[in-house]
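The complex appears here minus one protein chain, its other protein chains still in place.
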Amino acid sequence: MKAVRLHEFHARPAVDDVPEPKITGPLDVIVKIGGAGVCRTDLHIIEGQWDERMHTPLPYILGHENAGWVHEVGSGVTNVRPGDTVILHPLVTCGLCHACRAGDDMHCTSGAFPGLSRDGGMAEFLLTSARACVKLNPETRPQDVAALADAGITAYHAVRKAIPLLHPGTTCVVIGAGGLGHIGIQCLATLTAATIIVVDANPDALKLAEQLGAHHTVVADGGQRDAVADLTGGRGAHAVLDFVAEQGAEMDGWAMTGEAGSYFVIGYGGTLHVPTLDIISTERNVIGNIVGTYNDLAELMALAQGGKVTLHTRTYPLDAAADALADLDAGRVRGRAILVP
Amino acid sequence: MKAVRLHEFHARPAVDDVPEPKITGPLDVIVKIGGAGVCRTDLHIIEGQWDERMHTPLPYILGHENAGWVHEVGSGVTNVRPGDTVILHPLVTCGLCHACRAGDDMHCTSGAFPGLSRDGGMAEFLLTSARACVKLNPETRPQDVAALADAGITAYHAVRKAIPLLHPGTTCVVIGAGGLGHIGIQCLATLTAATIIVVDANPDALKLAEQLGAHHTVVADGGQRDAVADLTGGRGAHAVLDFVAEQGAEMDGWAMTGEAGSYFVIGYGGTLHVPTLDIISTERNVIGNIVGTYNDLAELMALAQGGKVTLHTRTYPLDAAADALADLDAGRVRGRAILVP
Amino acid sequence: MKAVRLHEFHARPAVDDVPEPKITGPLDVIVKIGGAGVCRTDLHIIEGQWDERMHTPLPYILGHENAGWVHEVGSGVTNVRPGDTVILHPLVTCGLCHACRAGDDMHCTSGAFPGLSRDGGMAEFLLTSARACVKLNPETRPQDVAALADAGITAYHAVRKAIPLLHPGTTCVVIGAGGLGHIGIQCLATLTAATIIVVDANPDALKLAEQLGAHHTVVADGGQRDAVADLTGGRGAHAVLDFVAEQGAEMDGWAMTGEAGSYFVIGYGGTLHVPTLDIISTERNVIGNIVGTYNDLAELMALAQGGKVTLHTRTYPLDAAADALADLDAGRVRGRAILVP
Partner (left out) sequence: MKAVRLHEFHARPAVDDVPEPKITGPLDVIVKIGGAGVCRTDLHIIEGQWDERMHTPLPYILGHENAGWVHEVGSGVTNVRPGDTVILHPLVTCGLCHACRAGDDMHCTSGAFPGLSRDGGMAEFLLTSARACVKLNPETRPQDVAALADAGITAYHAVRKAIPLLHPGTTCVVIGAGGLGHIGIQCLATLTAATIIVVDANPDALKLAEQLGAHHTVVADGGQRDAVADLTGGRGAHAVLDFVAEQGAEMDGWAMTGEAGSYFVIGYGGTLHVPTLDIISTERNVIGNIVGTYNDLAELMALAQGGKVTLHTRTYPLDAAADALADLDAGRVRGRAILVP
């Protein structure tokens, strides 16, 4: 089958011809890919940022945001069968550890992460497990929803954690209105009555943000901290959701967080430098966020099927993976790029 | 009256003769001080660390950890009367803002902080308000409990926030077994079944920690990160309570925090440097902590009166304030130093 | 001044000429009433249902849902001044007890409840306290918002407690789409993505419910339990908000609550009969609700001013209080009846 593989860091991935995956365990599931999202994390993988943490032997297939149709299942699989339309929780989890059982399966002690720690879904077929499959209406087109499997779940997971802080009368700043941010804004607008301020360097992204529910938009042109201070009467925001967290956004995000507020780190790439006196004198928090749980994805699908979250996507054929990555890197993608094999 | 006043930064405070405070508002309360704690924050004030944030005009009276007897009350005070033994919530709060009404009075939008933002309690008398008074059994000696008013409440506040993370089978690291830490350890031992690991550079402090409920102690001699990694099977702690957060402890605390865990910053003075990739890939949190609420203090008094929290203190006459500060700075105080006017 | 007073139980209240209230304490506030809501609780008071609990000596002035303009203030009042437009938290609370400080001021240990435990607001002037006043934009007409002071806050309080149960994909049943229910539906529609099923005996009320955000409506004609079972695939609802809780609604509400779900009692008058086996075998909860906190009211005003909650009211002159009560009793009021002095 055709697959987009990374052969070396700092080089563009190649479209290779590789063997199809095989079922070996009773809970294995092979999915025929209908859509595979292209993510800023793919750029970070190519830059080698994840190598130290993952040590995944090269070459391997990229793609951690996948939807398609069940192709083949192991002998113990009871929840899906061949032909089912599915979107995939990005992790392959055990279901037996304390984290999996506590509703926190992102922290499965023996999980695998296709597209990061082993072969992913920028290919014709993907090997995953029964536990990762969220069954969809048969008529759903996988390419239309694939972006929910990582961009969507990650944005939803952070918003869900922020909801208890965002009672009516509060303010939430969103940094970055791209692939993740444009979903996060919709989740906030649907699930809270908070005032939403969106910060982005790109005026087109801000225009989209307004349509999706932002109450105020701020161009990140150097004056963004002052603008947020003005909009919040000098108090800062109750929560800041930072979908960028690099190139200075991370220090902006912290500075925009008000007393007793929380700064949610979702993007990455930058480094936070914070005196502990600043942390304690204001009792602010920094909240880590990594993808989301299977139930987060299932809940997000309920939102999407109810029309509360709409994706903005642009499709590319699998062969054009390098173009999609280049467009993303250059800021030419509104919403999310999706590869269709 | 006699009072310990700071006249300039980086210089030792003087014991001056100053006028007694006067009642001017209906909710004012004047307390005759029975005990005023000496805190690392007093050292930080003298170093000028708080000046940028507080801008308090010099000279002013130090002392934010106070207990004593009600001396005089304003016309609208209903909850205490002259002669009552009281311990004082360190903040003077309005009771009318959203924070005060939400059980979060540390973030009162018009609060004052005697000893930081105005004259404090290292004196014969202190001006505070009705809302700050916690009434005690008449026979309680203020000097025996004063340390609960800041060291105690701060430690309890952080422990209370950590409790939901610390179900049986989890591990909590405590960095620093001094004035705050020795109370935090007792709160943890009473209110959770977590395994408690205490890290401190001072072997005597660790000996005290063991008596107070620590399951493991680690000397901070350079090998503390490895020691905690060993004790946690390489997973790190579910929560780290850092009562030091300077001179490298802050980076230790972050490193000792396990995946999905929380690092509680309570001490201060250092600076945290954290790549956002480290935050998101492990979904760790940094939790700010500042003193505690009035109810925290009331609950802590219930623990103390039930014998669950015992203070280790050393008293000094008011005139010896400089000695007490010097002893604290040199690490010569086990537990807490208390000035007795 | 004119005032609507209850002289004996089971008799209609009279419009009397009584002395105006006077300021006696430093935190007292006298409000000139602009609108006083008429509530089912007023009918229950007249029936004597609250006498056993309140023992309020007759005659007294009814009216616990009030808005108007500050007329006079005590010497210690700092948050409002004469002329301010205000809506009033229905309780007069102390601000000093554990409950007041814990964000739970409905359970103030020394609170008073004008209109139930002492003279209320169906009059030209009302005596309350500084802590009860929520300041509004000067141009707000009190009669337009008064219904938020009790019907609104009560509905919002219950919804706020239910939100953590109502993630996307869940179902909430609302029993009763009257004065409280029509606000509750709007709060649910704004703050959750749950599927909302509204049950009421009155087809007009159900028509209003649909306009306000109900996804399904069910006529309470005897088949309501089956209808809800059908709409939930036999599983029952995750939460049931019962704004009636009398005349059989209470047993309906319990029966409509699904496994691990919660039945919120907000209305009253009936009696619940539940075998403990039914409680434990399904792990269902019964959640009590009484009015709401000051912060609930402030947050609800934020929703109302953002246009997320719109009141349906019908005004009557103060002299027509008996007509308003009769209309309410006969089910002739859509939304809420408001007396305007």
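Just so it is clear, A, B and C label the chains in written order, and each chain counts residues from 1 on its own.
Throughout what follows, a contact is a pair of C-beta atoms (placed from the backbone, for glycine too) under 8 Å apart; a residue touches a chain by one contact, two chains touch by 3 or more.
Since we're looking at a predicted model, the values are computed, not measured.
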| item | value |
| --- | --- |
| Residue of B:117, B:192, B:224 or B:262 in touch with the missing chain, whole complex considered | B:192 |
| Candidates C:16, C:144, C:210 or C:246 - the one touching the absent chain | C:246 |
| In chain B, positions touching the absent partner | 160, 163-164, 167-169, 190-193, 298-300, 302-303, 306, 308 |
| Residues from chain C at the interface with the omitted partner, ascending | 49-50, 53, 98-99, 104, 106-107, 169, 245-246, 250, 259-260, 265-277, 279-290 |
| Hidden partner interface residues of chain A, rising order | 25-27, 75-76, 78-79, 94-96, 98, 100-105, 130-131, 293-295, 298 |
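FYI, only the chains that are shown with their structure count from here on.
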| item | value |
| --- | --- |
| Distance between the centres, which are taken as Cα means, of chain C and chain B, whole angstrom | 42 |
| Chain C, residues touching no fewer than two other chains | 298 |
